[in-house]
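Okay, handing you the structure first.
Here the complex is missing one protein chain, while the rest keep their positions.
Labels A, B and C are assigned to the chains in the order they are written; within every chain, residues are numbered from 1.
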Amino acid sequence: MTTTEPRPSIRTELLESRPVNLDGFVEEWPEKGLVAMESDFDPAPSIRVEDGRVVELDGRARADFDFMDTFIANHAIDVASAEASMAIPSAQIARMLIDPGVSRGEVLAVTRGLTPAKVLDVVKLMNVVEIMQGMQKMRARRTPANQGHSTSARDNPIQVAADAAEGALRGFAELETTLGVLRYAPLVAIALQVGAQVGRSGVLTQCALEEATELELGMRGITAYAETISIYGTESVFVDGDDTPWSKAFLASAYASRGIKMRFTSGTGSEVQMGNAEGKSMLYLEIRCILMAKGAGVQGLQNGSISCIGVPGAVPGGIRAVAAENLVASMVDLECASGNDQSFSHSSMRRTARLMPQLLPGTDFVCSGYSAVPNADNMFAGSNFDTEDYDDWNTIQRDLQVDGGLRHVREPEILQARNTAARALQALFAHLDLPAISDEEVEAATYADSSNDYPLRDVLADLKGAQSVMERGITGLDLVRGLETTGFHDVAQSLLNVLRQRVSGDLLQTSAVLTPDFTPLSAINDVNDYAGPGTGYRLAGERWEELKKLRHVTSATNPETEVG
Amino acid sequence: MTAATTASDRTVTLREVGPAGRGTRPDEVVVAVSPAFAGHFTKTIVDVPHVEVLRQVLAGIEEQGVTARIIRVFDTADLAAIAHGGAKLSGSGIAVGMLSRGTTMIHQKDLPRLSNLELFPQSPLLDAPVFRMIGSNAAQYAKGESPQPVPTRNDQMARPRWQAKAALLHLKEFECIQAGRPAVEVEPVFGRVGSRPLA
Amino acid sequence: MTPVDPGRSPARLVVGVDIGNSTTEACLAVVAPEGSITHLATDLTRTTGVKGTPDNTEGALKAIRGALARAGRSAGQVETVLLNEATPVISGLAMETITETIITESTMIGHNPTTPGGEGLGVGTTRSIGELGEQQPGEPVVCVVPHGWDFDDVAATLNAAVAAGVDVVAAILAGDDAVLVTNRLERPIPVVDEVSAVEKVPLGMLAAVEVAAPGRTIRTLSNSYGLATVFELDPVQTRQVSPVARALTGNRSAVVVRTPTGDVTDRRIPVGELVLHGAGKTLRVDVDAGAEAIMEVVGRAQPLDDARGEPGTHVGGMLAQVRDTMADVMDIAGQPDVPVSEIAIRDVLAVDTFVPAEVRGGLAGEVALENAVALAAMVRTSRSRMQLVADLVSEGLGAAAEIGGVEGEMAVGGALTTPGVDRPIAVLDLGGGSTDAALLTREGECTAVHVAGAGELVTKLIDSELALGDRDVAEGVKWFPLGKVESFFHLRHEDGTVEFVDQPLSPHVFARVVVLTPDGPAPVPTRHGLDHVRRVRREAKRRVFVVNALRALRQVAPGGNLRALEFVVLLGGSALDFEIPDMIADALAPHGIVCGTGNVLGTEGPRNAVASGLVRAHAALLAEEARCRSR
């Protein structure tokens, strides 16, 4: 017998070439916090209340509290009910979460008194289906929605406007942008706002920037909400980010004081990624973030690992932990914008599976940034889904009869919206004496896919224009006036209605969005009333008819034609 | 390639020669490495051997006619602290700081610690030619020249592939921190696999 | 100024509006019946459309409304809007590269790497490093090292060969390894590196490698007789290789390979003729003859009636396009057609320049500075559409609008409000596309000319000569003084002074040549030193503005005699430049002329001359009428 060189089988070679094997996976290391949610190093739940004050939290006495413990003890935990809630066995609370006979309100009456370790103890008992069941009931807003990213690799405002218009038309309730060159922000934020209102009136927009500029654009009424206010689960990482729970709580009030909707951002994996997890599991630290956000009185949270998704994604049970963190946000009554917003895997199958725990039960925003531009143009470093996935997404909604917030839109409507957005921006820029947008650019915007399909802009002139927007103190009102006087009455009216909302403060309430007729829809007037089969939000009626449409559906009446 | 040996044959050990002091030569660049570099770890996140990283950075400096001094830091694994600490000891005020996983930074002593001259945060995208260019640029800054910044690359799919491994390597490097131990000057001893290192 | 007395016959609110090539300016004033003027406000905005066409209306209205807003007046109060009689001027720019350097048979490597190794001269036969082992001792060898070789291995291989008796006298490397290799050699040799196309170096040929000490340049290979000595050439052969020597002059390192017919040629690229019609003549000149020859011919064809270039060349295309644009602009429905004869090139400015270009046949990306000619041209027509603009402005504002005067005359009138000037006065309007001059004699006669070439040509020259490839950066170099950031806390200005700063400068400007913009230093992406950038900038300005200032002033000066001028006032955007006014003043000083940047109304600097000139002219008219009535 001859010995042969060891060689892989043909099947192994085939498997090796599968995209999933380009993803990275690592072993757990609980001592350092490189573990999703099941760690012997997480503290055991405990609480002691004396004189209306939490004096012990999860095995730590008040004198030993770090600032997260202190903030959570002082602001997040309802001292009146805490000892009673903590006395309820975790298994019973977990059952309440999935029991249709227990209302959302009844669950909230318990969760408001729980400590981080207790919350972890509860969700650790739940498998991913149970987590989804919990989410289905605990989501704050009855009607699920979705959020899109509209950015440009060249920071081209015309592209941002056109893609925002298409995205809004396809169904995103919120649109977010950010920049490659930060100084472009004013022009791109204006473009996003105009495009969004062209696509569908009442869509809310934001521009992710450092705090001061983000707040200023909001104050001026150029953007409508804010989201990139990051918080962390350990004191050392929080301080490394140059903030504390108190500074962030102050910032939250600052936004509210200007009538601007705002949510915090956090996610599993950020602390271990920064090397300072203090030996705690990713989910435990994220629960601390969620309760900190709750204590700050912010209405909502963007979580689901977000930019650290590669970390939980690489450890066992990591995506279950990500689903759990979304559930925890919802079960303490926060709006949850549930991630699915960063490039996650080389494998399409894995990308889709990662989405299911949010898509199937529905969340306040299934993606906190579905890329409404090709991923190459996504300045948030790529999303889990992009424009190439639109038809797949719509088909999955139709297959499973779930509402992921999007819909199929026919080509002529899309071209119309893109063209109108570009023309509106062209007129507005001319009115505001900003660098001109040519007819050629408008034409390109109508039919483009990516930033490569647009003529190059004079960047220096644009940056000067952007600076002049800030220097001249241009506000949302100037945009309204410009759109109105240049004949874009609907867009102007729509933007004015969005601006009026900040006077009413209605969008400050939990999970608020604006319907196309400018009705604020929040967890107050659209309460999630799920109580078992046949209740809660159901995909039916007009909306279901809308979601039945796809690009190619063979007509039953005349099989030689297609409907849609 | 016709090269007589492949890079992977080479080895390096960093021999301590004494406490790290402030340099006086205006024509030197300090190369400051993290606690586990070419010690606990032997290669970067994408398997570039540390011997090659070091050879190329030093070669980039030498080719510009500038001298290099290597310093090992023990009490931190924070890249900015390593690079800035190195810059403060450098006779020219310029240092290259490197972590075991490959993340690299060019720093200057008068800059705030959290700033830098050039930063290469995406360790999975750094290969031998990039390390050569980093050394070359550091030396040119030391000479007061205006090098074109080394082109930085970007890959959106680096996150799913490398983010967790980077975190793991980061944690391991933290494990190697020896709090309070002052930095030392080291001398690289290059050798070949199977042959005795040349002293 | 006399206060307005509302009790007497009413003072009138008038606006002078100057529509220029790039900016539209307004001057709002109250004119009393006896002609005294109270200035209320000025405003400036971008010109919309091509000057002298109905598209101007929007910008004109904007400037008028801007001035009204500043003065707190309303449009209804305006009695008359005064527009300048502006004729459309369209200018164009083109550049032709007229030389090309070609290396044949890989005769030479002259890319001047920043860090060659060793020093001295080595002459031997080219051999690949892989074949060194087979080399017989004795014969001198120039070792050629392809890509992929590590510097340690190269040094070890060369040391081993030398130890075996091979006479390695020099090396040519693909990578940037020359210093590294020489530092490791037991016997030092000159080494040239970064030869990217090293595989094209002919092997088995006699070659010479020379490296000079740092800060010095090669002496042998850049000298024709040095080459003759090294390669034992006869006089005929020496004559042939002299271009090689010339091409290598100024280098710190070089390689020359002796091949049977190898050569370096400096070829002239024919780019066709420029045909100039004027002064009843038709004159032809080859564009590749250079700027001096072209301008000499242009001078003989003055006043120019038209110019055409060779179809298919940049210059030909540009001249045709400028003409077409003008035809399109003048083609307005309901307006009489403009005869083709009126749409013609009225001036041409040629400037010699150079563009860095990669050498054909080079082995290491050698760049040669090739000669080029930049050409600015200008079309002007006497047919204006200003009446149409006046009608539209009148309609838009609800006030009367009229043509208040001719541009050049009005500019002179406005310039006269500059403190310290008097007739005879000449103005030079330094614009973007053209340089304009007008003269008002002591007797009140006014003449005006427009010549091609202004700020945009300067930008183009800076852009191409520094190989920036970025118009915005070139604009920055043109507008702002230079500096060199020497540390985070100080920078050296181009005049040598040092400025210390409190806040550390940004890392992206560290150790760089910068332009000092109002927003702080911005880096100039170039390997050239500050002095070189400065020289290029000043040369570009001199070749355009100083040349054109003299050219234009000679055309308006009585008898072409500059000494007949007394006061020259600089106006326009480029008069705000930090050095152009001084350069022009220096050039005019020998002719006894007082020259400086205008300060219209004593407040407006070089701006608003035409607009305020219009108001002055109107006031003078009213005063004249008043005098007539009172008589």
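By definition in this document, a contact is a pair of C-beta atoms (placed from the backbone, for glycine too) under 8 Å apart; a residue touches a chain by one contact, two chains touch by 3 or more.
Just so we're on the same page, contacts and distances are computed from a predicted model.
Student: The chain that is not shown, which UniProt protein name from "ABC transporter permease", "Propanediol dehydratase small subunit", "SoxAX cytochrome complex subunit A" or "NADH-quinone oxidoreductase subunit N" does it carry?
Tutor: When "ABC transporter permease", "Propanediol dehydratase small subunit", "SoxAX cytochrome complex subunit A" or "NADH-quinone oxidoreductase subunit N" are compared with UniProt, the left-out chain turns out to be "Propanediol dehydratase small subunit".
Student: If I'm reading the header right, one chain is hidden. Which shown chains does it touch across the whole complex?
Tutor: Missing chain, whole complex, touching shown chains: A.
Student: Among A:G295, A:G369 or A:G465, which one is in touch with the chain left out?
Tutor: Checking the options A:G295, A:G369 or A:G465, the one contacting the hidden chain is A:G295.
Student: Out of A:P157, A:G465 or A:P520, which is the one that touches the chain we can't see?
Tutor: From the options A:P157, A:G465 or A:P520, the contact with the absent chain belongs to A:P520.
Student: Could you tell me which of A:G171, A:P186, A:G199 or A:G221 touches the chain that is not displayed?
Tutor: In the complete complex, the chain left out is touched by residue A:G221.
Student: Pick from A:A61, A:L400 or A:L477: which residue touches the chain that isn't shown?
Tutor: A:L477
Student: Out of A:S253, A:T395 or A:N452, which touches the unshown chain?
Tutor: Considering all chains, including the one not shown, the answer is A:S253.
Student: Need a quick check: the contact residues on chain A for the chain that isn't drawn.
Tutor: Residues 66-67, 70-71, 74-76, 78, 105, 108, 211-212, 215-216, 219-221, 235, 238-239, 242-244, 246-247, 249-259, 294-299, 333, 473, 475-477, 480-481, 484-485, 489, 492-493, 496, 499-506, 508-510, 518-520, 522-525 of chain A touch the chain absent from view.
Just so it is clear, only the chains that are shown with their structure count from here on.
Student: Taking CA centroids for every chain, report which one is farthest away from chain C.
Tutor: Chain centre farthest from chain C's centre: A.
Student: Where the centres are mean C-alpha positions, what is the separation of chain A from chain B, in Å?
Tutor: Measuring from centre to centre gives 38 Å for this pair.
Student: What is the distance in Å between the mean C-alpha positions of chain A and chain C?
Tutor: 51
Student: Looking at the complex, which residues from chain B come into contact with chain A?
Tutor: Counting only chain B, the residues touching chain A are 77, 156-157, 159-168, 170-171, 174.
Student: Give every residue of chain C touching chain B within the complex, in rising order.
Tutor: Counting only chain C, the residues touching chain B are 115, 129-130, 146-153, 156-157, 176-180, 183, 214, 486-489, 504, 507, 510-513, 525, 527.
Student: How about chain B: which of its residues touch chain C in the complex?
Tutor: Of all residues in chain B, those touching chain C are 1-5, 7, 55, 59, 62-65, 108, 110-112, 115-117, 132, 136, 141, 144-146, 148.
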